[in-house]
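Input: one structure, supplied below.
As you look at this complex, bear in mind that one protein chain is not there, while each of the others sits in place.
The chains carry the letters A, B and C, assigned in the order they are written, with residues numbered from 1 in each.
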Amino acid sequence: MRFEDCNPIGDKHYRILDFEGNVIREEDIPSFSDEELLYLYWTMLFSRTIDEKNISYQRQGRMLTYAPNIGQEATQVGSAYAMEKNDWLVPSYRELGAWLIKGVPLKNIFLYWYGNEWGSHMPEGVRVLPISVPIASQLQHATGIGMANNIKGEKNVVVTYVGDGGTSQGDFHEALNFAAVFKAPVVFIIQNNQYAISLPRKVQTASETLAQKAIAYGMPGILVDGNDIFAMYSATKEAIERAREGGGPTLIEAYTYRLGAHTTSDDPTKYREDEEVEKWKEKDPILRFKKYLKNKGILTEEWEENTKKELEKEVTSTFEEIENKSDTLIEDIFKYHYETMPPHLEEQLEDYKSFLEGGR
Amino acid sequence: MRFEDCNPIGDKHYRILDFEGNVIREEDIPSFSDEELLYLYWTMLFSRTIDEKNISYQRQGRMLTYAPNIGQEATQVGSAYAMEKNDWLVPSYRELGAWLIKGVPLKNIFLYWYGNEWGSHMPEGVRVLPISVPIASQLQHATGIGMANNIKGEKNVVVTYVGDGGTSQGDFHEALNFAAVFKAPVVFIIQNNQYAISLPRKVQTASETLAQKAIAYGMPGILVDGNDIFAMYSATKEAIERAREGGGPTLIEAYTYRLGAHTTSDDPTKYREDEEVEKWKEKDPILRFKKYLKNKGILTEEWEENTKKELEKEVTSTFEEIENKSDTLIEDIFKYHYETMPPHLEEQLEDYKSFLEGGR
Amino acid sequence: MANKLNIVEAVNQALMNEMEKDETIVVYGEDVGVEGGVFRATVNLQKKFGKDRVFDTPLAESAIVGTAVGMAINGLKPVVELQFMGFSYPAFNQIISHVARMRNRSRGRYTLPMVIRAPYGGGIRALEHHSESTEALYAHIPGLKVVIPSTPYDTKGLLIAAIRDPDPVIFLEPKRIYRAFRQEIPEETYELPIGKAKVVEEGEDITVITWGAMVRDVQKASEMVKEKGIYPEIIDLRTISPMDRETFIESVKKTGRAVIVHEAPKTLGVGAEIVAIINEKAFLYLEAPPTRVTGFDTTFPLPRGEKHYIPSPERIAKTIEDVVKF
Partner (left out) sequence: MANKLNIVEAVNQALMNEMEKDETIVVYGEDVGVEGGVFRATVNLQKKFGKDRVFDTPLAESAIVGTAVGMAINGLKPVVELQFMGFSYPAFNQIISHVARMRNRSRGRYTLPMVIRAPYGGGIRALEHHSESTEALYAHIPGLKVVIPSTPYDTKGLLIAAIRDPDPVIFLEPKRIYRAFRQEIPEETYELPIGKAKVVEEGEDITVITWGAMVRDVQKASEMVKEKGIYPEIIDLRTISPMDRETFIESVKKTGRAVIVHEAPKTLGVGAEIVAIINEKAFLYLEAPPTRVTGFDTTFPLPRGEKHYIPSPERIAKTIEDVVKF
């Protein structure tokens, strides 16, 4: 129903909460318990805390380049929460909120950004692929996982993310086309955060919405207010259910905003006005959800204070756990290229080790 | 107007002549003189003759693999005739009718298929790019040429072709997106001949029409009866005019049928029913145009007989001109990689020549 | 039992055999299903194993390879076909950025048991891009294996090994000799080790290293030079990456001379690496410079020029003589 109401052509956003956190689409409100609501809010705060800490670690020279998600928490937490445990998450690199929901340990997250491959070694049972840096390339993997589900007769669904910039890549096109042709159970979520590094969304493509690109593939598409956690949940849920029942893929454009820099190496003042950022800060997804929760009497300032303190503590201690203790073992550089190390790699490893032992 | 009437979503074909050659859209009939009409018909026959002769040469072992265009003459001749001399043609490999209109000499065409690079050395003033074999890759060049026109302030337009199969490639997506973003004066024509080698159009993509893919790029799209030479001319003309006036690119789906094999190495009975082919033979674009011309009293059987004989003669003599006389000069293999031959290539050429002179 | 197959039939039988044994194998690509492949390598597979396991895809190589990555992660063993090696480049990003890296990136958490098959090489009077031998590109990339058979027997054994391999294998089939000859080969399944070269002909005077369709040309050259009293040892590399260095090093230590023959352009062709390895491992044994006989550093010519490009038995024989006389 959400999809029928919201033809992807035209600037109509699917929305359940208005900017003040008031319910404007009562019939679509997900039936969450208070605990669930607080858990979602907690995850958004967790995500925000990690971002903020990482940025400050980076400034202190304790962390490498980092890509924060600030402003996109509702998009990620809302959509990922619609997934089941056995569903697959195929991320790009800016999906912290989704990772947390899917159970990626904070230690992995830190390890990854700290520059150690073990960060991408997901624990057993966590069906999350490693970060994919080459833009839009991960969408092909998502489609492949979905196709495999169909072949094996499994009912899992794949949720994958891409940026507004990523929609211009050939891989975006091919992955969506394959998914539609093979009715792969994949939900493609475009995190339209309005920028690809410095390039504004309107220069990325001449189509009025990104959601309308779904029409090219004969799949349903919808434009969702990405800062509305309920709308994201509810649209993703419907898409996941359709996929699980054999209805094939869906394209969701989550209309949101990157409040921070592209990465810690980026200076957004070079390409956008403070004014624009300020306007979007008022639409901060955490604020909106907070207003809703407070209106409902679920959230207290005290809980929030305490929670933030705890989160800060957890984040700090986890980071300190890996800091300065996570250099890559020389063997690890060589060991994981093939199941069995071929002779030339063994030789290179031995040569290098003996060079090091030679005392230089 | 053509474009407004024909929303690309839905199976509505833009058509001027019905299957019997009767005019069903009087207002859109191009105002051609009788000579022009006969010239168009003549070009279609020319194209058909070349195809048929090439197929028979190939069977006789006198020609290499050849990709015939039989059945697609109206698509190509009609659209290319809407171009001006200075407009650019960026072909794939199955655009014989368009090449002829744009003045590619028959000798070039034969040389190319005969396996000699000189076939792609277009004469000065013939703004036609060489055949592009990697599917859909040529569309990027078309967009680039169009972007350059804008930068230089030139008013030329680019017409480029791709197959139904080609719409699945990443390059299709990227080229159309760039063209729309930069308002490049490019007309993208999909020759939907219903097959990509053995793959039927309906398995190529889940979208109802190929024309509707235009929506993904925010550009106009139209589904045209590709076997109706007037419809092809008229739709392309409108798109070209829009492009020339700064209105940006257009996507045209030409709905047609490949009556022959994919190439002379292909056996289409492996993947399609004779019945289907027979049904499409009735829709042969040459027949349809002939009916129109005969109804109008422009065409006589005598003219047609004579013309066919003359064309056959021209084709035969041109082929014999190149046959067995077109081996590649050894120097030519080396000479055209850089403006100045680098030392290692000079050395390889000299070594090889002296090896040959050594009498082996 | 008689089972005389040519190379393309050996590909087909390897797939048949393995798909019967292993339900997780899926085969797909352009025209591989209904039509059975433009070279008929996958003929009858769809009939036998159904459309779920053998199917045609839309025309998009990056998607063919990229979805295979996803399938392999999700428990299947995709064996995909790229119609010609010259059309592997749209998939290059997927191959180099993901196929080669997933195991290392995830420290072994996600692995990619998958095979990318493609016909390669020139000499079939084909259109542009249909004659490529760019095995060196893939051999330069850590994390890939590159295999090239030269006989029906090897084709079947190596393809089966590639399918069973826990890591991604690029399997290049020498299309010039797809149907050149038949061999009696076991009907049942068998495996030849990836990473092992084969001494095709023993000899004392010079080591000739080659692979794919060139093996037969080298054998012809060998017959020519034998008449002049030169006895080459011919090594069919079979696996381009990771290379069996030992076999050719041992041989060069014995003969003191080496010629490497390939179709690909000379500059940075696989021959360059072999020369470099010989230098590293057998320098003191060398009586003449290891020498390459290769395609030119030019684009593969269209058919009217192609006879000049691929090293002829005569050109190979001449070089062998020159190196022996050095």
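As a working rule, a contact is a pair of C-beta atoms (placed from the backbone, for glycine too) under 8 Å apart; a residue touches a chain by one contact, two chains touch by 3 or more.
No experiment lies behind these values; they were computed from the predicted model shown.
Enquirer: What are the shown chains that the omitted chain is in contact with?
Expert: Among the chains that are shown, those touched by the missing chain are A, B, C.
Enquirer: Among B:T65, B:S79, B:S92 or B:T143, single out the residue that touches the unshown chain.
Expert: B:T143
Enquirer: Just to verify: which one of A:D28, A:E95 or A:E117 makes contact with the chain not shown?
Expert: Within the whole complex, the residue contacting the unshown chain is A:E117.
Enquirer: Looking at the whole complex, which of A:N54, A:N156, A:Q204 or A:T318 touches the chain that is not displayed?
Expert: Selected residue, touching the omitted chain: A:Q204.
Enquirer: Extract the touching residues of subunit B with respect to the undisplayed chain.
Expert: 88, 90, 117-118, 120-122, 129-130, 132-134, 137, 139-152, 170-171, 174-175, 177-178, 181, 332, 336-339, 342-345
Enquirer: Spell out the interface residues on subunit A facing the chain that's missing from view.
Expert: 64-65, 93, 114-117, 131, 133-135, 165-166, 168-171, 196-199, 203-205, 265-266, 270-271, 326-328, 330, 332-334, 337, 344-345, 348-349, 352, 355, 358, 360
Enquirer: Need a quick check: the contact residues on subunit C for the chain that isn't drawn.
Expert: Against the left-out chain, subunit C lists 86, 89-90, 92-93, 96-97, 100-101, 104-105, 128-129, 134, 136-137, 139-143, 241, 243, 264-265, 267-273, 275-276, 279-280, 283, 286, 288-292, 296-299.
Simple rule for what comes next: only the chains that are shown with their structure count from here on.
Enquirer: Among the chains, which has its CA centre at the largest distance from subunit A's?
Expert: If we average the C-alpha coordinates per chain, B ends up farthest from subunit A.
Enquirer: Using Cα averages as centroids, what's the distance between subunit B and subunit C in whole Å?
Expert: Their C-alpha centroids are separated by 36 Å.
Enquirer: Taking each residue of subunit C in turn, which ones touch at least two of the other chains?
Expert: 58, 60, 62-63, 90
Enquirer: Could you check subunit B for residues that touch two or more other chains and list them?
Expert: Residues 168-171, 203-205 of subunit B each touch two or more of the other chains.
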